[in-house]
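Questions regarding the structure given below will be posed in turn.
Omission of a single protein chain aside, the complex is shown with its protein chains in their original locations.
Right, subunit A next:
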Amino acid sequence: MGASFPFLQPVSTPLPERAGQRAVRARWLWPAALLAFVLFWQFAKPVAKWAFVYPSAWELPAARWIGRATKWLQDEATFGLFTFTDLTRFVAAVIDLPYRAVLSLLSTGLLSGQGSSAVQQLPPLSWLAVLAIVALIGHHAGGLRLAALVTACFGFLVLFGQWTSAMVTLASIVVAVPIGVVVGLVLGLAAFRWPPFERALVPVLDLMQTIPVFAYLVPVLVFFGFGPTAAIVATLIYALPPMARVTILALRSVPSEIRDLGNMVGCSRRQMTWRVMIPSAKDSLMVGVNQVIMLSLNMVIIASMIGAGGLGFDVLAALRRLDIGAGLEAGLAIVALAVALDRLSQAYAEKAGQPAALAPSGTGLVARHPYLVAALAVVIVTFLAGLAVPAAQVFPEGWQVSTGAFWSEVVRWINVNFFDALEAIRNAILLNLLVPLKRLLGGLPWSGVVLMLALAGYRLGGLRLATLVGVLALLIAVTGQWEKATITVYLCGVSVVFAALIGIPLGILAAERERLWRWLQLVIDTLQTLPSFVYLMPVVMLFRVGDFTAMIAVVAYAVAPAIRYTVLGLQRVDPRVVEAGRAMGCTRLQILTKIKLKLALPEIMLGLNQTIMFALSMLVITALVGTRDLGQEVYIALTKADTGRGLIAGLSVAFIAIIADRLISAGARRIRERVS
């Protein structure tokens, strides 16, 4: 079966002289193209102004089209039996019902009556009850240690006065996660079974993951209104794609022998899916569940922009007041929730993978369901205790702790003592680097840039890549987003360069020092789980709003993948090759530069790719601190509920992400082919 890749063969055996010619041409292609580009840029402006600034007369009114389409969907679209609005109402109802049930259990209690005149018939679960139940779940999933950890996480919520908000957030997560998992699973299954469906689904998933979240907040807002239901819909859109992907991957990686077995024992299609494929893929599927949980938590703050309430709202409000203490505590509360839910789901994933202990053979209710019975007992006891002692129902305010004042004081102190130094740094970088670069990029002719990108695409990946890259870049210009896009690219570019300059050397250092790497990992993990908004705050307080602040925040967020992939790449270098180098008498530096870095280059490039993706997603968020890029455009559209404007700007960000991703992946692939 050696001939199963016949298309590979002609490539590997080109005629020698033609290869020579091609190499000569390749050597001259880039300098020539660059020269042409520079000449065009310097001298063509008087002649062809249209090639520099995209004429507004040529712009496609795409935003207006989308706006009109939205309106049509809302007012007229119908599927015969029901209208589009009916559909969104139905979805809203499906989400709303369980949400309300969980919310009343965790937060509001059982209410009768509407709005502010509602009367509480039954109190919600008290903090003691939730704490005890969480501990029980922890014990069930992973024993005493896990129980202690999750109790501590929830205890943090109680102690720091985040309880009420945290329960609102938890309620939306508890509803969003199962829906996300089930829908993702069904989509993944469908894609696995029908390849045409997969071909349609994968690009949609790609887009869902690259469009900045803000962009689809707008249509969600338009179709679902403002409130927790809309927030859950947005969360689902964000958290669903990885589940679908993991499902496809997990099903595909089930060994073909297992599938043969299913057929040999005569499974029907349904038996094949539910008795053979899904149970065999369970371990990997649990990874998807964990992803859904973590991404739902990532969305907590952003979702609060369209009415999620809870911790996200607290962070957002603190950010607007520049109250770093309150913001940090609410942010840490999200982290505490994230840690608890992450560890719980991981413990269950591990448990699913391991042989279960034999079920106790007792027959009584207590013997068969000890955890359930214990939880019920806890609920009843705490309910009664709550009636007698109010502190058992609601944690008294007097017992709460807050470090908010301390953090505000720290920042104030830094500002008082180091204001001049900070200001000098900020101004130096702003004036010498950021502003000139912004001008330079803004002055480049869009037509030339589109052509150069297409050329890069052609050199790296052939005609298909060139077309993709060229068309996407052109679309940004055609929809009138070019100017804002250059600001996005410039901010993103500068941040990525800084992140790489910090991250790659750190990665090189950490790759050979086990202890340093362990510490660094802790820092990276924290940076990544901390909601991105949280570190906007101290930066804003130190450097005020503007591009520099945005840059610092983006670098802090995007440095993680640069470090991680560098370390991974270096550690994955074949030790035998390093040994061979040492045997040849290489110095340590030579081993690093001539062997390790060369072999790790594809991985490092992938890390760079990830850095760019991280930077772009953070950049949109920094619109809150007053950048003037596409992110700001999306944010403004959100406040005006202007679907067209938001989607167009959001898609432009996605296009930038896709262009960068495809070009870098193609480059990494070429290097990897050369290396191995």
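FYI, contacts are C-beta pairs under 8 Å (C-beta built on N, C-alpha and C of every residue); 3 or more make two chains touch, one makes a residue touch a chain; residues count from 1.
Operating definition for what follows: contacts and distances are computed from a predicted model.
The chain that is not shown carries the UniProt protein name "Quaternary amine transport ATP-binding protein", picked from "Probable chemoreceptor glutamine deamidase CheD", "Acyl carrier protein", "Quaternary amine transport ATP-binding protein" or "Anti-sigma factor".
Screening A:Pro279, A:Pro436 or A:Gly462 against the full complex identifies A:Pro279 as the residue touching the chain left out. Checked against the hidden chain, the listed residues A:Cys267, A:Leu437 or A:Leu527 yield one contact partner: A:Cys267. Annotation for subunit A: contacts to the undisplayed chain at residues 1-4, 6, 255, 257-258, 260-261, 263-268, 271, 275-276, 279-280, 282-283, 352-353, 355, 358.
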